[in-house]
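Take a look at chain A:
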Amino acid sequence: MNGQLFQKMLARFLLCGCLANMASALAQQAVVDNVQGGKPQRIVSLGLCTDQLLLMMVDHTRIAAITKDSKDPFISYMAAQTADVENHNTTAEDIIRHQPDLVVSTSFGSPDTIRILKRLGYRVEVIPLPTKVDDIYPLLRQFGAWLGENEKAEAMVSSVRQRIAATEATLANVPAETAVMYSPNGLVIGGDTLEDDILHRAGYRNLAAEAGIKFFQAISLETLMLWKPEKILLENGVNNRDSLAHAYIYHPAIRDLVGAGNTVEMPPHLRDCFGPMTADFIAYLATKHTPALASTGGALP
Partner candidate 1 sequence: MTVLLHAQKTSFCIDNIDILKDIDVAVRAGELVGLIGPNGAGKSTLLRLLCGVEQPTRGAITWCGEKMNATSATKRARDIGYLVQGARAQWPVKVERVVELGRLPYQGFLSRETQADRVAIERAMQLAEVVAYRNRIATTLSGGEQTLVMLARIFATEPQLICADEPVAALDPYHQLHVMELLRAHAQGQRAAVVVLHDLGLAARFCDRLYLFRHGRIFAQGTPGEVLTQDNLRAVYGIDSRIDCSEEGVSVTPLRRMAEGHP
Partner candidate 2 sequence: MKITSQQAVTESRRIVLWPLLIGLAVLLFIVALHMGPAHISIAGAMGDAWHDRLSVDRLIFADVRLPRALLAALIGATLGLSGAALQGLLRNPLAEPGIIGVSNCAALGAVIVFYFGLARFGWFMLPAGGLAGAFLSVVCIFLLAGKQRNVVSLVLAGIAVNAIAGALIALTLNFAPNPYAMQEIVFWLLGSVSNRSMQDVWMLLPFLAVGWAMIFRSGPLLDALILGEETAHSLGFNIARQRWWIVLGIAASVGAAVSVSGNIGFVGLVVPHVLRPLVGYEPRRLLGVSAVGGAILLMLADITVQLLSQGGEMKVGVVTALVGGPFFLYLILRTRSYW
């Protein structure tokens, strides 16, 4: 038994070593071949959010591969502009195939894939997720710097900043409505999250944050009802309602509580990632306010 185990481990070790040598040789060659003027030319993105930023900031000939998710218009802001880009299946093996000179990922990307790629000598840059709107700007600049596209990043930052400010200006005289962001399985989104900041900027009070919830937490339907929000913002992250998890967000009690017009489905292609779509998301939520006359009180006394 022990002998067998040892043999297996040895075999694996040798295999790893060979692969690593081969791959790092390839990687180094790729870097030498492709870096023109310091700009990476064969970029791979590991997840939906970096896919979209990449599609926005670089010429598509420089993109080696992105995920399939970014082709799905339900969740991808950039779906229409992915026809000329290849896909990978997120495994390290498939990514090596593309011989990337830069791999970008959010901190949400598969840690195994990132670890293997780093060990094989590839350049992997990981961008953290923002927890407030103002975090987005330095992250965009950082991302642009990795790509060698500082000007584009700067232009994007100022555009996003301006559009958000414009939306906020339209809300100056609109009283804040109370709202809860409600996700499958009864999760609500609390304070210290990008979503919380977005809610505020779109003119809402986040009742989950006010109840002391940080990040995400499952609450019972009864608790949600006791909060008596004026708006319930539903998160349906996938284009399919057929699960018990989704039965939470489509429970009749929610419509009965706030009235049919006061549940808002948050479009995943605006909500799931950060960047220019964040400005669109805030603008979208801002349009969902009940006209001033009714917004003084909720559906219930």
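Just so it is clear, contacts are C-beta pairs under 8 Å (C-beta built on N, C-alpha and C of every residue); 3 or more make two chains touch, one makes a residue touch a chain; residues count from 1.
Keep in mind how these were chosen: all candidates are chains of the complex that A comes from, given by their letters.
Everything numeric in this text was worked out from a predicted model, so none of it was measured.
Evaluated over the candidates 1 or 2, chain A touches in this complex the candidate numbered 2. The residues of chain A lying in touch with candidate 2 in their complex are 184-186, 218, 220-223, 225-226, 228, 238, 240-248, 251-253, 256-257, 299-301.
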